[in-house]
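Shown here: the complex without one of its protein chains, the others still in place.
Order as written gives the chain letters A, B and C; numbering starts at 1 within each chain.
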Amino acid sequence: MTESNDRKLTIARAMAESVAQEMRADERVFVMGEDIGALGGVYGNTRGLLEEFGDERIRDTPISETAFIGAAVGAAQDGMRPVVELMFVDFFGVCFDAIYNLMAKNIYFYGGSLKVPMVLMTSTGGGYSDGGQHSQCLYGTFAHLPGMKVVAPSNAYDAKGLMTAAIRDDSPVVFMYHKRLQGMGWLGTEAGATVKTPEESYTVEIGKAAVVREGADVTIVSLGLGVHHALKAAEQLSQEGTDAEVIDLRSLVPLDRETIRKSVAKTGRLIVVDEDYHSYGVSGEVIASVVEHDVSVLKASPARVAYPDVPIPFERGMEQFCLPNVEKILAAYQEMKSA
Amino acid sequence: MTESNDRKLTIARAMAESVAQEMRADERVFVMGEDIGALGGVYGNTRGLLEEFGDERIRDTPISETAFIGAAVGAAQDGMRPVVELMFVDFFGVCFDAIYNLMAKNIYFYGGSLKVPMVLMTSTGGGYSDGGQHSQCLYGTFAHLPGMKVVAPSNAYDAKGLMTAAIRDDSPVVFMYHKRLQGMGWLGTEAGATVKTPEESYTVEIGKAAVVREGADVTIVSLGLGVHHALKAAEQLSQEGTDAEVIDLRSLVPLDRETIRKSVAKTGRLIVVDEDYHSYGVSGEVIASVVEHDVSVLKASPARVAYPDVPIPFERGMEQFCLPNVEKILAAYQEMKSA
Amino acid sequence: MQPSREQKLWMYEHMVLSRRCEEQIAKIYFEGKTPVFNMANGPIPGEMHLSDGQEPVAVGVCAHLDAEDIVTATHRPHHQAIAKGVDLNKMMAEIFGKSTGLSGGRGGHMHLFDPAVNFGCSGIVGQGLGPAVGAALSRKMQGKPGVAVAFIGEGASNQGAFHEAMNLAAVWKVPFICVIEDNAWGISVSKRASTSVPRNDVRGASYGIPGHYVEGNDPYRIYDVVGEAIARARAGEGPSLIEVETFRLAGHFMGDAEAYRPKGEKDALLERDPIPKMRSRLIEDGDASEDELNSIEKKAEERIAEAIKFARESADPRPEDALTAVFA
Partner (left out) sequence: MQPSREQKLWMYEHMVLSRRCEEQIAKIYFEGKTPVFNMANGPIPGEMHLSDGQEPVAVGVCAHLDAEDIVTATHRPHHQAIAKGVDLNKMMAEIFGKSTGLSGGRGGHMHLFDPAVNFGCSGIVGQGLGPAVGAALSRKMQGKPGVAVAFIGEGASNQGAFHEAMNLAAVWKVPFICVIEDNAWGISVSKRASTSVPRNDVRGASYGIPGHYVEGNDPYRIYDVVGEAIARARAGEGPSLIEVETFRLAGHFMGDAEAYRPKGEKDALLERDPIPKMRSRLIEDGDASEDELNSIEKKAEERIAEAIKFARESADPRPEDALTAVFA
């Protein structure tokens, strides 16, 4: 018999397990979104919930993101704790007012006298030829605007713990899960995302990055799928005698600048890997956060491996050309070393 | 009699003049938006147009931003050249799909076989107690996403030239004008924005920053209203014998990294002034663009004077506490020097 | 459904309260803004949307509501807030941006939130619809009483959020009512230029729910029609859509030159001011004496004066408090 703490879960199952546990413990928790009922979520993260909790608490919605995300805010303010899904983050354009201007600002407009305990979960990422309106990450877009916490796990352990923390948080949390980490076979899952995950409920603190590999020569900062690229690159670098430290941000808001700065102070070198668009996003912020604090720690110009500033093409060769990958990380390090 | 080239215009009038000239020259140009007809635009930038061109070409719209911005895209693809207004940039949340996913991506989805010649003009900025849903800049939000050019003038000369360039551009251009530069008395206009503006038509190239003050000791990069703060800070610094160079970005997409890098290579010091939110935005991007290119040019850690990551409060003291200003720029320089 | 005498007097009282509030704000708004009008200056800076003329809608609706019921209001929220029972001192202090304000000065006049009476509003046209539907859903799921009313303007009825919220409320059959204040203008754009139907009541059919139009800016008729819709909602029979004819006697916001209005419109409207009209009616119908009404008016004046005094005398927030209350 497998011990509970040996059990491996996909991120999809880890998310569903967290939601189910919180729903059992707290009847104010409920789920809304498109195809999260009978279908169990396009990315599997609500599978099994309808069967256990019924359609009052697991609510399929019309294709009306503005209304149902706005409704989640209203319900959260009225004492419920909704978990609401935006099927693809790419769809945020039809409902961002309800997210960034309403969900994210009402605590402030209430002067802190009310809570807005809700989770907005949304899928991110490309790499499987889903085209320019179904493959974006948009991490920077969400993280730029105040009033919402933003998390993005790279593995099932963190996914479960962050989801539980998010549901228990009295502020709105955006939970961005990467499709290629979900463990849906039909998307070609990254194996490293499926890890040991305790059955019992636990939380992972929102706002704390994880040093997922220690090293002394270069710091590679990433999130979501990029963490796995970074770890693989680190493996290869270690064969050449270079010892890379890898930081999994896990949370974009709050951003754990301490952990990043400490690491770069040690290694003197920084590469940021981000599947979101290159400019005005995560990669720029991480670099600026380091150098504004103390530029002298850097032994070389920092580098970013990010998605270029172009819409995401459908065709595989073109899309792969644009995506971050292990080779690009290695090349960035080579350039850094030879500069 | 005032010579034509001595004539000073407000940004509002400069914008309206550019649009009028282009409408006279090209009957495909027309204007759509809320209250841009009889009212002449809440910020005055369409004043006089209805009288000259009539309500077929100067179209007041319903409060339906998704529909009329989407319609502008359809009209642009069909051979027209719409200039469309989103009254406050803060309202982008109700219609961003039509902007970032449609307007910005259709040229790509057409494989370049069609043009999308349209201008989206929108007002930005706070400082006059209009509260958290009417005072944002959101520069980073627009600049982060590919497929749209983004300009933000700091004075009437640039505003007219950039508007003319934008209308003549075959790609979508977002024209972000700062309310406190418009020359609407009721908003307490920054005097430096009202400058000599030729009557004849001309363009300012999109994608070129301007060195608006030369200096050797520190580079201050900004845009819009921030440029005026920067210039005032530079004046004060010069009294202490410090010679600041001020760069007016004018355009966020494309971003003129060359001009910034050249300047910082000369001065060795960088301060970015941005009224948009601090994290994941313009300030981080500018800093990263410099250090990723060559970190060794910096003699001190770069600094940013940006809007903190909080919603914009109504009350004057709180809002002013958050906004960039001359004192904060001077303090940033002091800290940089003493570090 | 007819209002009782007490309800009529309550309505009159709250219409007068609202009007006195707006009159005082209008006056104070110009402090510090003369000789040069600069919106950023004075004790009440920023945009200011007054509700003069629209008071009947607020009282006709809120006469049916208790503190536990939910209201999401618009960018023009004072009459609605007052009718819903928002704390007047805290509301005025918020409008002045004081530390004692509803949100300690963070919100301002477009962002009045009072959890004690379940009142909220927003600066984005149509933004309150979703939250009202969600609050109504919350009550239904929790088995708790309460209806949710979203006020919007007639201009907002062409915003996508309207359609989505109406449909969602109808599909989920929650206790929700959308009340459209038809003041014929969305800033400078007339209803005719923006709305494809003369009256929004017909749009109820798009959601399989009752649609009503109430003419005449008449508090009693509003009370009547809204009462039925609220009874329906409380009985679990689902949402309704009600459009109410009203008018604004002021500009869209303070400083609005109103040049877009046809000549004579404003004067004609002033003739129809609902407050003197209700006053005469109360007397004609024998519902109140001059004295009673004088006393109501005097009290209202005092109440507003007190709120203004409270606001003026309250401390400014500490500037650095701008950084607090972002998260719960």
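Couple of notes before you dig in:
Just so we're on the same page, a residue touches a chain if its C-beta (ideal position, glycine included) is under 8 Å from a C-beta of that chain, and two chains touch if they have at least 3 such contacts.
Please read all numbers here as calculations on a predicted model, not as lab measurements.
Taking every chain of the complex into account, the chain not shown here touches A, B, C.
Within the set A:R13, A:R81, A:K115 or A:H134, the residue that contacts the chain not displayed is A:H134.
Touch with the chain that is not drawn comes from one residue among C:F162, C:F176, C:F247 or C:Y260, which is C:F162. Although one chain is not displayed, its contacts with subunit A can still be listed: residues 34-35, 37-39, 42, 60-64, 66-67, 90-91, 93-94, 127-134, 185-188, 308-311, 313-322.
Listed for subunit C, the residues touching the missing chain in the whole complex are 158-164, 166-168, 170-171, 193-197, 202-203, 205-209.
For subunit B, the residues in touch with the chain missing from this view are 30, 56-57, 59, 61-62, 64-80, 82, 97-98, 101-102, 106-117, 146-147, 149, 169-171.
The rule is simple: only the chains that are shown with their structure count from here on.
Relative to subunit B, the chain whose mean Cα position lies farthest away is C.
Separating the centre of subunit A from that of subunit C, both taken as means of CA atoms, is a distance of 40 Å. With centres set at the average Cα position, the gap from subunit A to subunit B is 31 Å. Taken residue by residue, subunit B touches two or more other chains at 66, 90-91, 93-94, 132-133, 309-311, 313, whereas all remaining positions touch fewer.
Counting partner chains per residue, subunit C shows two or more touched chains at residues 106-107, 111, 122, 124, 160-161, 326.
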